[in-house]
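As you look at this complex, bear in mind that one protein chain is not there, while each of the others sits in place.
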Amino acid sequence: MKFKLDKLASNVKAIRQDFPILDREVNGKRLAYLDNAASSQRPVSVINKFNEIYSNNYSNVHRGVHTLSMESTELYENVRKKIANFINVDDQNEIIYTKGTTESINIVARGWAKYNLKKGDKVVLSEVEHHANLVPWFMLRDEIGIIIEFIPVLDDFNLDLDSLEKIIDKKTRLVAVSQISNSLGTIIPLNQIIETAHSNGALVLIDAAQSAPHQKIDVKDLGADFLVFSAHKLLGPNGVGVLWAKMDILEQFKPFIGGGDMISKVTFENATWNEIPYRFEAGTPNITGVIAFGEAIDYLNNNNYVELCQYAHYLSEFARKELSALSYIEILGPSDPSLRSSLFSFDIKGVHPHDVAQILDSAGVAIRAGHHCAQPTLNRFGFSSTARASFYLYNDMNDVEQFIESIDLVEKRFL
Amino acid sequence: MKFKLDKLASNVKAIRQDFPILDREVNGKRLAYLDNAASSQRPVSVINKFNEIYSNNYSNVHRGVHTLSMESTELYENVRKKIANFINVDDQNEIIYTKGTTESINIVARGWAKYNLKKGDKVVLSEVEHHANLVPWFMLRDEIGIIIEFIPVLDDFNLDLDSLEKIIDKKTRLVAVSQISNSLGTIIPLNQIIETAHSNGALVLIDAAQSAPHQKIDVKDLGADFLVFSAHKLLGPNGVGVLWAKMDILEQFKPFIGGGDMISKVTFENATWNEIPYRFEAGTPNITGVIAFGEAIDYLNNNNYVELCQYAHYLSEFARKELSALSYIEILGPSDPSLRSSLFSFDIKGVHPHDVAQILDSAGVAIRAGHHCAQPTLNRFGFSSTARASFYLYNDMNDVEQFIESIDLVEKRFL
Amino acid sequence: MDASLDDLYREIILDHNRNPRNYGALNEGNIVEIEEFNPLCGDKIVLYLQSDKEIIVNVHFTGEGCSISQASASIMTDLMIGKKINEADELLDKFRLYMTDLNNSEPDVNLGDIDAFQGVKKFPARVKCAGLAWNSLGKALQELNS
Partner (left out) sequence: MDASLDDLYREIILDHNRNPRNYGALNEGNIVEIEEFNPLCGDKIVLYLQSDKEIIVNVHFTGEGCSISQASASIMTDLMIGKKINEADELLDKFRLYMTDLNNSEPDVNLGDIDAFQGVKKFPARVKCAGLAWNSLGKALQELNS
């Protein structure tokens, strides 16, 4: 174990060289970037891709016969295969490019559920969901009258799996849950949820926004029906996300956005739809963003990201342990480390998280403070906001030490 | 005039240095990029912005207290003011970031029209619209039963303005037209359309996707109610677009996409909406894309783009004249040059546009062939596709000459 | 410690945060109650404004927030008690001007302790925190004026 950690630590040292922003100083201090759950940083290969494409191969895609258009189309379409491999999907046409997790879930709600669910049908969510997996369902409920129910979260920060049989019933058409809670760090045991859903004839949507960056996603193994995530949380650029669903389910979707590229034939009276995936990708897409995302996936694969992420988890656990020794700090999350991801929310009694984050920033430490787009979850535990430290594959022990030392500054100023 | 052209030509020469892709060879030939109406190329300052931000200031926006988040939020929000100035809007909160023109129009159709129009209300379009300004209205018609009518295009490629009084009536709630047709190159005289619309109590949406790159847009002067365009057609990055509407109209919108950042308060039962513009910007936005778009706007302003675009128009007219001397070529577009933008569609009798574009590509000339996402417009003129050459501020006389010479190759091989 | 942090957390602010004035609900007399959220962090302020004709008789607040938003609420409520409604309108305008004008470092005597917020301006993310209580004041005044 010690040997493995040393090896990983030295791998991380090499990895850090690829992330130019990590060299930057903040308030005269070394940057310790622990806000990875909000968005990750990018390696040089991803950053440079923009330069490379815009300087050599850029053009609009799909509709062009000329060389630049052919090149950019090929580069852009090849990423579909990379994403398909990344989550173990056979048919790359099941990969829909979106602008992010949020849009992906909205497309499922308003492109699929709206037309395939009816008044009284049930959608089951969990009490640890991100607003992105709450608000679209509220909007759909207000439009077509579905019923929303929640798998409760227990005081121990785990979902109440005993309640599954009661909540997921024959009226349930969809269960939409995240694989990792972005506010509590809880890893959700999906197997039982998916099994219960399927045995009741319900489909399952997995919000993998927090899990895809850290672990191998295998949709076949999971048995998921829909899966969504964002490029920007796993070294990729802004404005790119993924919606995956099985082809027979995608065929039940109506297009969410209408326009160019998603049609087969248009007259002044009517339009017919193009094939899947194009049917769901109206307008000029985020061409360079998608191509740069392909570079991010390559980077993750080439650097054995799953192993590196074990180190991030080690760091997270280490930091957590140090903090838990301080009597004035309360840390959220399950007690079983194997059910915790590489992030944790914490509260310094008597000091508002904003003030905590502000003081840490003065020491070069970047953490997030707020509701983490999970207001009802935090409220459930009596908080309106928390501080959150989240780790990724370029973080090192220096970051952890700097983080822990900076907590002292909070005590000095406020306690 | 001659003096001015010489001056502009020399300006263009300098401008070309800023666009690295123009140095590239295609099939062993100099690149003559004449596919600008599909997407423009980017100057170094825009390209480098990705590198700069991702290497120095990147973080997720809005929710962070730490320095990186503060910096990226400020850079990202400052672009709103730049866009507002660019189209002469006073209140920068009226600028909604979208992923492109297509999404912008869909947001108007499904966020505003869906809730403010009712069965039997009329939406008037024109017969020269891009699919992006057709399909969303077809989808809305199928959903709520609005009536769609078209301002006809005449055989002379101009809209039939005499028909306005008949088509735009008291039942008309919205008139949605482009300022420049991307397939015919026709410049639409908007004044009369807007006047007729307003005098009937209808609002007006301007699709400025093709016009904003070439001319100063002044929404106050126009008297428009909604205006939409895409960054990628005016030197900006992919995945960024603009929706502008007057604040009192924006207040009538329901959110199109639900999720993080667009809420004020979320419980397990309900959500309330954040202020405008954030209400319409759910999820992690295209942060770097927007910041790079700000750079594109600066570039346009600093280089007096309107004047440079006069040169692009001169080149377009020059090329057009040369081609029109060839008996086997038919050129589409109005006969009055002042009603033509810097692009034209053409047909080489007996040779399919795909084959034309292919042969031109072998000579380094990039033009587009196809229906240009305006199928019904082309069909109206008896074409299922055309070839299209479109010019922008970095094109020069070499491009024109190379283009004209390459037309000879088509004749040699096919005629 | 970091100089600018000292600038942000002036002693006046820390004191108002530790001992907020006028904290607690009001429920007698002619009360306007406004609930205001900061959507970015989940902070909430409930403002209770008690008026008698043209005069603001009492202002209290409840809710949770960071040191900046709590201190701002505490100082604001202190400042408003006893003011005429049109005076309050004016002070609100002054505060908004003060917080958005990065160059002006002149204290405004009329804003009293608010001058302690000079340092907050350097932290754009915190300007919103400072404004929360004042935004609810704005809504309360609007309700009174209409």
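Read from first to last, the chains carry the letters A, B and C; within each, the first residue is number 1.
Definition applied: a contact is a pair of C-beta atoms (placed from the backbone, for glycine too) under 8 Å apart; a residue touches a chain by one contact, two chains touch by 3 or more.
It should be emphasised that the depicted structure is a prediction, and the values quoted were computed from it without experimental measurement.
Colleague: Of the chains you can see, which ones touch the chain that is left out?
Modeller: So, spelled out: the chain left out of view touches A, B.
Colleague: From the listed residues B:222, B:312, B:343 or B:359, report the one that touches the chain absent from this view.
Modeller: Of the listed residues, the one touching the omitted chain is B:359.
Colleague: Spell out the interface residues on subunit A facing the chain that's missing from view.
Modeller: Missing-chain contacts on subunit A: residues 62-65, 69-70, 73-74, 261, 263-265, 274-275, 278.
Colleague: Which parts of subunit B are in contact with the chain that was left out?
Modeller: Residues 27, 352-355, 358-359, 362-363, 369-371, 375, 378, 384-385, 409, 412-414 of subunit B touch the chain that is not shown.
The criterion applied here is as follows: only the chains that are shown with their structure count from here on.
Colleague: Taking touching chains as linked, do they make an open path (line), a single closed cycle (ring), a hub with spokes (star), an all-linked set (complete), or other?
Modeller: Basically all the chains touch each other, so complete.
Colleague: Please compute the C-alpha centroid of subunit B, do the same for subunit C, then give the distance between them in whole Å.
Modeller: Centres of subunit B and subunit C (C-alpha means) sit 45 Å apart.
Colleague: Which whole number of Å gives the spacing of the CA centres of subunit A and subunit B?
Modeller: Inter-chain centre distance comes to 32 Å.
Colleague: In whole angstrom, how far does the Cα centroid of subunit A sit from the Cα centroid of subunit C?
Modeller: Taking the average C-alpha coordinate of subunit A and of subunit C, the gap between them is 37 Å.
Colleague: For subunit C, jot down the residues that touch at least 2 other chains.
Modeller: In subunit C, the residues touching two or more other chains are 40-41, 123, 126.
Colleague: Two-or-more-chain contact residues of subunit B, please, as numbers and ranges.
Modeller: 63-65, 69, 261, 263, 265
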